[in-house]
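What you see is the complex with one protein chain gone and the rest in place.
Residue numbering begins at 1 within each chain, and the chains themselves are lettered A, B and C in the order written.
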Amino acid sequence: MIDKIRPDAAATVDGVHDGAVVAIGGFGQAGVPVDLIDALCERDVRDLHVIANNGGQGLPGERGIGRLLRENRVRRFSCSFPVNPAFFERYFSGEVEIELVPQGTLAERLRAGGAGLGGFYTPTAAGTLLADGGFVVRYREHGEPEKLLPRKESRVIDGRTYVFESPLRPDFALVKAHRADRYGNLRFRFGARNFNPLAAMAARTTIAQADHVDHTGTLDPDDVHLPGPFVDHVVATALELAR
Amino acid sequence: MIDKIRPDAAATVDGVHDGAVVAIGGFGQAGVPVDLIDALCERDVRDLHVIANNGGQGLPGERGIGRLLRENRVRRFSCSFPVNPAFFERYFSGEVEIELVPQGTLAERLRAGGAGLGGFYTPTAAGTLLADGGFVVRYREHGEPEKLLPRKESRVIDGRTYVFESPLRPDFALVKAHRADRYGNLRFRFGARNFNPLAAMAARTTIAQADHVDHTGTLDPDDVHLPGPFVDHVVATALELAR
Amino acid sequence: MTAGLSRAQLARRVADDLEDGWCVNVGIGAPLLLPEQPTPGKEILYHCEHGLLGVGPAPAGEPDPDVTDAGKNPVTLLDGAASFDSSLSFAIARGGRLDLCVLGALQVGENGDLANWLVPGGNPGVGGAMDLAVGARRVWVMMTHLDKRGNPKLRKRCTFPLTGRGVVDRVYTDLAVFEFVDGVLTLRECAPGVTPEDLVPLTEATYRIDLQTRGVPA
Partner (left out) sequence: MTAGLSRAQLARRVADDLEDGWCVNVGIGAPLLLPEQPTPGKEILYHCEHGLLGVGPAPAGEPDPDVTDAGKNPVTLLDGAASFDSSLSFAIARGGRLDLCVLGALQVGENGDLANWLVPGGNPGVGGAMDLAVGARRVWVMMTHLDKRGNPKLRKRCTFPLTGRGVVDRVYTDLAVFEFVDGVLTLRECAPGVTPEDLVPLTEATYRIDLQTRGVPA
């Protein structure tokens, strides 16, 4: 019998090790798997390479990515919009390395990883600092650049310049869904979908928290936003546990 | 006001010209836009480059792709599984050219076109006749090969061989949906989804037939399988008109 | 000079040029004011980069945390709205299905270059701007004419890192409207109380003057 429902968040993040590459869904406050991130922090996991769109500013109680950054659990951050003082402080002091990726490219790289592709060409960022190289990936302690982004491969296709981008294959994904069933089928709600299905597709192991976990019934096949084979563990969020 | 609903199938295919590249959804009998194809045939459009997964065998009344082939409207057929005597006859006699594409690659090439990407690398077909070249694209009248598939570019990434595949950008897509609203938002039913959303994404102009067209209400945002900006014209299928 | 449009007036001015049925992405900053503008007789589908379409003004009542714009402000979903993941959202953008995107800017070059993501030495954050700039059918910029230090933002060449090369179609500032006509930056309109002469010292870029008479809405 297939049953991916776990009793609590701690049980789901048990395998996440120091140094792991972890993709995390969410955009702003919408669709951030805060319970899973809390569970990760409570396990005291460190040296993570986090892949997430935002720096996590503005979440109630500064939960989410902000907490991971504030507790210095992140060594490398792949993101498009890391706006959060907790990040910038650590970036300019050399504590955290950045891989700044245009948002659409970040989404597509996760999808490419999930789809088993070797990479793709996108017109995005062609002729900019994020493709031509030179952007500061890491500072030294004293604020001088230590590591610069190398120039990316580009190619002219039908007269237009495209940049080569490689797939992302994180070890783990932490995602937040609205509904889940025991097969791991997920359904999201409005803007909370964002990067969640993509992170789940890309990762070798995907952990989902869901507001509503159906222990007996299942989602209608046409209502599934992300099918179960992309999901390994499901846990109900505190929201549901509280009821 | 946005209203993409058209009165009949003929009104939707009016712009499809001789020689056009037309992607068509469907797998077997499921999700084939038969009314739109009939309308195309009635306009007597010729020399089409058709992109569709199947040869269209088995549809009641041999409608669908089979009709296009039988009426000699197709000069080039991009597909993965062209099984249909109407096709093979014309292929071996040199009347129709084939671009045989593995099914997953065909799906991904349409998606890449729709997503504005320049191409991608896939492990599929590496080391086979469909990547190394030599497959017969076109025969002469007398059954000798006239045109062979050239060798595709390949690249070793992390020790694995990948093949470069280019995006497909058809002029038109003909798709079949289950539900549609005036914004062109579409919802599909079970296995009838298949290539329909991908064809719609890829095309410059997308024409959809839907079993249920909602003239006043709209789909729930989370129930939309393909958002309206990818769809230009919507028509109710005969099914609904008959009621 | 104290003439010039407020942020809300600028949004009103841009909204006035939108066409019925357009699918329009609104970037962070001033463009987020667009869905607040009524567009009588025109139905506009606003697109938010993370995966929403059909976004409307801020809610009158309780905000829904799952319904926000690209700036994470609460918005509403209108008729015809759709939700999807971020890869489909950017497929809409790069795939050419956005009639328009409206972006803020730090600098715009007279060659159409756009710089809007990084002040050298400042905090980096690119978001979806680079995808939108290359993907949308039209790119309009909505910005103040001068930066906070009083420097012109319309430049001969951008000195800040670029978002996209030659991508801008129009520039709406608090003082004027410019359009790239056959690749040439062209002054189209001055804000009420602003004369073409006023703009000369405030604009580093070279531009043609070819004014279009049209009333600025009240």
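Assorted remarks:
Convention: a residue touches a chain if its C-beta (ideal position, glycine included) is under 8 Å from a C-beta of that chain, and two chains touch if they have at least 3 such contacts.
Please read these numbers as outputs of a predicted model, since none were measured by experiment.
In the full assembly, the chain not pictured is in contact with A, B, by the touch criterion defined above. Interface note: of B:V21, B:V74, B:L100 or B:A208, the residue touching the hidden chain in the full complex is B:L100. Interface residues of subunit B with the unshown chain, by the touch rule above, are 27-31, 53, 55, 58, 80-83, 88, 98, 100-108, 110-111, 122-130, 135, 188-198, 225. Across the interface with the omitted chain, subunit A contributes residues 1-2, 111, 113-117, 181-183, 185, 201, 218-219, 221-222, 224, 227-230.
Assume only the chains that are shown with their structure count from here on.
Ranked by C-beta contact pairs, the top interface belongs to chains A-C. Each chain gets one centre point, the mean of its Cα atoms, and the points for subunit A and subunit C are 28 Å apart. Distance between subunit B and subunit C, defined via averaged C-alpha coordinates, is recorded as 36 Å. Counting partner chains per residue, subunit A shows two or more touched chains at residues 108, 122-123, 188-190, 225. For subunit C, residues touching at least two other chains, in rising order: 52, 77, 83-84, 87, 90, 93-94, 134-135.
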